[in-house]
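Only one protein chain is missing from this complex, and each of the others stays in its spot.
Entry: subunit A
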Amino acid sequence: MTRRAPARRRTLATSLALCVSLALGACSSDSEDGKDGKDGKDTAAGSGPRLRVTGAYMPQPTMADMAAGFMVVRNDGGEKDKLTSVTSELSDTVEIHETVDQQMQQVKSLAVPANGELQLSRGGNHLMFHDLIRKPEKGDKITLTLHFAKSDPVKLSVPVKAANHQPAR
């Protein structure tokens, strides 16, 4: 297992409360708007990572044994962070994968550079969900929580799209 930051795994209530009280935009509860991060600019003034997640989706999986998840984690802060684990109601085992030379491999974490972004996209980095509790269909929403080395967990509601969905670049 790659969940290296158990300390980060707080209960949902705690993490949401933290998000709200810190108002740093480290958490964005909806993957679609992606605007939350902007407000905290003055508060943090370049210190610490400031994360927001945009464009998250899950392609409708072929079968109930695995699924992929994609998104962009934007860091507007001056400090780097790392995506260290993912938890979800859909699966007890969610891995972080990278793809190199047409081979997908589990990695322990993926960097979210300062003033940069971590892209999870088709053919590249992705989340891999094993042994799904149910097979999600296009139009469903699934929830998942991203856990980071420094930032608070980010809870997302992720839409399930067509099996061949690919967001426009």
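Here is the rule we use: a residue touches a chain if its C-beta (ideal position, glycine included) is under 8 Å from a C-beta of that chain, and two chains touch if they have at least 3 such contacts; residues count from 1.
Following the convention adopted for this analysis, contacts and distances are computed from a predicted model.
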>> Suppose you had to identify the omitted chain by its UniProt name; would it be "ABC transporter permease", "NADH-quinone oxidoreductase subunit K", "Thioredoxin domain-containing protein" or "Long-chain fatty acid transport protein"?
In response: "Thioredoxin domain-containing protein"
> Touching the left-out chain: which of A:62, A:143 or A:157?
Replying inline: A:62
> For subunit A, which residues lie in contact with the unshown chain of the complex?
Replying inline: 59, 61-63, 65-68, 97-106, 121-126, 128-129, 162-164, 166, 169
